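For this view, one protein chain was removed and the others were kept in their places.
Should a chain be cited, it is by its letter among A, B and C, assigned in written order, with residues numbered from 1 in that chain.
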Amino acid sequence: MSVKVRFFARFRELLGTDIVTEPKAGTSLAALVSGIAQKNKEGYDAIFDEQGSFREFVILMRNGKRVETADAGKTIVADGDEIAVFPPVAGG
Amino acid sequence: MSVKVRFFARFRELLGTDIVTEPKAGTSLAALVSGIAQKNKEGYDAIFDEQGSFREFVILMRNGKRVETADAGKTIVADGDEIAVFPPVAGG
Amino acid sequence: MVIRVQKEDVDIGALITGAKKHGTGAVVVFDGIVRDDDITEMELEAYEDVAVAEMEKIAAEATRLHNLLHVDIIHRIGRLSIGENILIIVVSAGHRPEAYAGSRYIIEEIKKSVPIWKKELTKDGGRWVPGEHGHGAGKPRK
Partner (left out) sequence: MVIRVQKEDVDIGALITGAKKHGTGAVVVFDGIVRDDDITEMELEAYEDVAVAEMEKIAAEATRLHNLLHVDIIHRIGRLSIGENILIIVVSAGHRPEAYAGSRYIIEEIKKSVPIWKKELTKDGGRWVPGEHGHGAGKPRK
């Protein structure tokens, strides 16, 4: 299956964006993002704390809908999903 | 001496405007306006009540400065004065 | 700063461009419009010199109270059709709270104290619009 991961703003600068991955069945949103982020230590540290938990301010979306980071470990990604990971918004 | 009286809005429709008068020395603002208004009963009644006092909502200005109607009887007009008489403002 | 009572309409886009003084982060525009309250047209009348002087005082006070960087106030008079601009207020400030508050301050003060009157013209004649501030109108300002 194929899942697209989009990082924005500072996370995009550190990790790139529109990353198409092919996770195994049963992969959680948290594991997916963690796996991709590990390719760049600074990018990983921007998103995850020392315990490997999402930092408090990180925002996750799955197909345009917010997923609380506390639920990301039990949210299983599906084929065709678009995952977005971004810092607090600052438009306007 | 010469004093100009300007009525606005409904008062203007009833009494005209830019009326140049030549009051006697010592004429009060109240007497001046009352004298002019008497030429048209509807105009007079729009500005004065049955006791001949200014109606509560009437606004008076002398040379662009507000004069409280309660003070109009003791305010003596002077040569070159511009007196304005108008209902509550409704711009904006 | 443009503070005017005039018959002509105005180019709001150009006013906005002119309001972008150094330090501007927000521009707020208020545009009061002739509303279709079963009327045919609206006729506006002003005590012009006093109206302009009063609007200048309001603009200065708004600038002081709300740290505005620029203020324009154009109040139209004469005969206006439904949908036409009556009053245009353009303010700029460093940040949005000041811009909104300054704009709102100006319109509320204009309603209170600027000697301008509106007559709604209808098929059956016309009616003078009552002021929102029955007795406060034209009160001396501190």
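What we mean here is this: a residue touches a chain if its C-beta (ideal position, glycine included) is under 8 Å from a C-beta of that chain, and two chains touch if they have at least 3 such contacts.
All values derive from a computational prediction rather than experimental measurement.
Engineer: In the intact complex, which of the presented chains make contact with the chain not displayed?
Structural biologist: A, C
Engineer: Which candidate, C:M1, C:V29, C:A60 or C:L121, sits in contact with the chain we can't see?
Structural biologist: C:V29
Engineer: If you put the missing chain back, which residues of chain A would it touch?
Structural biologist: Contacting residues on chain A, toward the hidden partner: 6, 8-10, 12, 56-57, 59, 61, 64-66, 84, 86-92.
Engineer: For chain C, which residues touch the unseen chain?
Structural biologist: On the chain C side, contact with the omitted chain comes from 11-13, 16, 20, 22-33, 35-36, 83, 92, 94, 96, 99-100, 103-104, 107.
One rule holds in what follows: only the chains that are shown with their structure count from here on.
Engineer: Distance from the CA centroid of chain A to that of chain B, rounded to the nearest Å?
Structural biologist: Measuring from centre to centre gives 75 Å for this pair.
Engineer: Taking each chain's centre as the mean of its CA atoms, how far is chain B from chain C in angstrom?
Structural biologist: Distance between chain centres, rounded to whole Å: 27 Å.
Engineer: Where in chain B do residues touch at least two different other chains?
Structural biologist: In chain B, nothing touches at least two other chains.
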